[in-house]
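Before I ask anything, let me first share the structure, which is written out below as structure tokens.
With one protein chain held back, the other chains of the complex are shown just where they sit.
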Amino acid sequence: MSAQPVLANPAASPGRKRRRQNSDGLPAALPWIGPVLLLIFAIVIFPAGFMIYNSTREISQSGIDQGSAGFANFADVFTDPNLPRVLLNTVVWVVVVVSLTVLISLALAQFLNKPFPGRTLVRMAVVVPWAASVVMTTTVFYYGLDSNYGIMNAFLVDIGILDSPYGFTKNVIPALGLAIIVAVFVSIPFTAYTLLAGLQAVPEDALEAAKMDGAGRFRTYFSIVLPQLRGALAVAVLINIINVFNNLPILRIITGSIPGYQADTLMTYIFKVLQFDRRVDIASALSVLNFAIVIVIVAAYVKIVKPMKEL
Amino acid sequence: MATIAPGPATLPPAQARRKRYGSDQVSGRRMGLRMAIGAVVALVFLLPYVIMLVGSLKTRSEILAVPPAYFPTEGLQWSNYVTMWDTPETPLPYNLVSTIIIAVFATLLVLLVATPAAYYTARFRFPGKTVFLFLVIVTQMLQPAVLTAGLFREMLVLGINDTWLAMILINAAFNLSFALWIMHSFFAAIPKEIDEAAQLDGAGKLTVMFRVNLPLVWPGIVTAVIFTFVSSWNEFAASLVIMSTAENQPLSVALTKFIGQYATSWQYVFGVSIVAIIPVIILFALIEKRLIGGLTAGAVK
Partner (left out) sequence: MKKSIRTGMVASVAVAGLMLSSCGFGGGDSGGEEEGSTSLDLLVPSYSDGSRALWEGVIEEFEAANEDISINLQVESWENLESVLNTQIQAGEAPDIYNGGAFSAFATEGLLYTAEEIASPETIADFQESFAANEQVDGTQYALPLLASARALFYNEDLFEEAGVDGPPTTWDELYDAAAAITETGTPGYGMPLGSEEAQGEALIWMAGNGGGFGDESEITVNTPENLEAAEFMKRMIDDGLTQADPGATQRTPMINVFIQGQIGMVYGLPQTVGQIEAENPELNYGLANIPTASGEPATLGVADRLMSFKNDGDKAEAVTAFMDFFFAPENYVEWVSTEGFLPTTISGAEEMSGDETLAPFLEMLPSAVFYPTSNPAWNATDGAFKSLFGQLGQGMEPAEVLEQIQAEADEAAE
């Protein structure tokens, strides 16, 4: 969707001077941005601050505050022998899910942009995973691939791909693989639609011109379509990074029954620390770490990719 | 170009698209191939939900059969869709009403507060604008699941714990950033000359926003609406701790009530999930055309 900023760009340099006149100072802005600030300060700041505060406290198993812990919780977190594996999993998880999602969505958006009878129905079908709750979609995959009563597992056996039902959700590597597939599956609708919207902004005449010049399909795509999509792509990737990084339900359901921490990402690890170890303080410190990592990644991303020139 | 009525500006690309659709010289064979691919794509994306639907039409023991049967063998249990409204586990009709009210009002609230802010930040400069936009993005990065303890405490202090209002505010606050962001980019893409012409005619900022800009950013609004609605509709972590009365709980929490210590009523879990998808699909069907069709409008030079 932010193919628009790109298009608006040529107008930006001459317009810059004029825009300066538009600056009326903060008081003039307040009525417009005030409600947003009010909502954020009223609702978001307190729990976020509470999480950070808790990360510096010593909290009992029952959740009672026992006094300051300084940075002891963070010391625990950074010396945790599970942390390297968990961070590695997180990186693999985010990189693989986001890149697969984007690649498939690019192709899918291209396809959904082509005219053919029944296109609207196909577009509607693609939206369904977006509308359904991630928890339920994941649950269907989980039970569908259960080695005993899973329909998908039975199907794989019936068509001869498997000799006997396989415990996809019970071993680290296949479970992580399955979780990645599910995450890609539920991320595609949003991404494909964002890109599809971006495709509408590709100028018709540029495509015609390329055709006239005898450019091949791939060259046209890479030299004309893709640059136009850059803005939409940048937004889609950013939102996906944040969401995939913070995703809990998919991994919790699919890898939840696997013992140990071999299949955990930072989010599921936080969840286990909270649920099984009952350490609110350590979980808060991990959450702060998680938050810091996302901010750094997003800040770096925004700096390098500049998804919104306006920022 | 600088007319107040933006209508005509939106037309050409749409027409162009329609023309292309009609005059595209693709062979029948290629068209057939596209339809085939389209069918496969639709099948892939619908498959889990078909499984869900079939599951919701089985009896409890059929769902747990080993080895599983692809289709119900004891007839389709459409009655599950009737009985699920009156189960002892959860007052489902109330849960549906709660979900609708929370999602609708959260979405409206987001539009109400995010639209002016998106417009203003896209059009005007003011000190602290970058800080403001960054603050907004940061809210997107916080995971509600790790904030529930603070949210619960906060709602107690505000005295609105266990009310719809609490969840409306929470959903609105945590989905604000995306809405503001996406609308910001759409407003920014509208040529400023349009505004300036309107201002010369003596229109105030509010009038310019509503009368001139809003009609041009429909795709952005639609995207923001779908986003906010879908994520409020499916929100779970905060609702679980804040909504303690069974009648107030949204469907996402109500679903977990069918999962007992020793047995789970999967037929209801699947049935409720199917029902929960429908309103979102209806919403999408109603506004899908505006998302794609209107989008070209924002891109006019």
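Here are a few things to note about the model shown:
As written, the chains take the letters A and B, and residue 1 is the first residue of each chain.
Convention: contacts are C-beta pairs under 8 Å (C-beta built on N, C-alpha and C of every residue); 3 or more make two chains touch, one makes a residue touch a chain.
On a predicted model such as this, the values are computed, not experimentally measured, just so you know.
The hidden chain, counted over the whole complex, makes contact with A, B.
Across B:56, B:77, B:98 or B:171, the single residue that touches the chain missing here is B:98. Considering the complete assembly, subunit B touches the hidden chain via residues 60-61, 64-66, 85-91, 93-94, 97-98, 101, 148-149, 152-153, 155-156, 158-166, 240-241, 244-248, 256-265. In the full complex, subunit A makes contact with the omitted chain through residues 59-64, 146-149, 167, 169-171, 256-261, 272, 274-278, 280.
Criterion: only the chains that are shown with their structure count from here on.
Chain centres here are Cα means. That of subunit A falls 16 Å from that of subunit B. Within the complex formed with subunit A, the subunit B residues making contact are 13, 16-17, 20-21, 24, 26, 31, 34-35, 37-39, 41-43, 45-46, 48-49, 51-52, 55, 63-68, 70, 109, 112-114, 116-117, 119-130, 132-133, 135-143, 145-151, 153-154, 169-170, 172-174, 176, 178, 180-182, 184-186, 188-192, 196, 219-220, 223, 226, 230, 233-234, 236, 252, 255, 266, 269-270, 273, 276-277, 280-281, 284-285, 288, 291-292, 295-296, 298-299, 301.
Residue ranges on subunit A touching subunit B, taken from their complex, read 1-5, 7-8, 11, 15, 18-20, 22-26, 28-29, 31-33, 35-40, 42-44, 46-51, 54, 63, 108, 111, 114-137, 139-141, 143-144, 148-152, 154-155, 185, 188-189, 193-194, 196-197, 200-201, 204, 231, 235, 239, 242, 246, 248-249, 267, 270-271, 280, 283-284, 287, 290-291, 294-295, 298, 308, 310-311.
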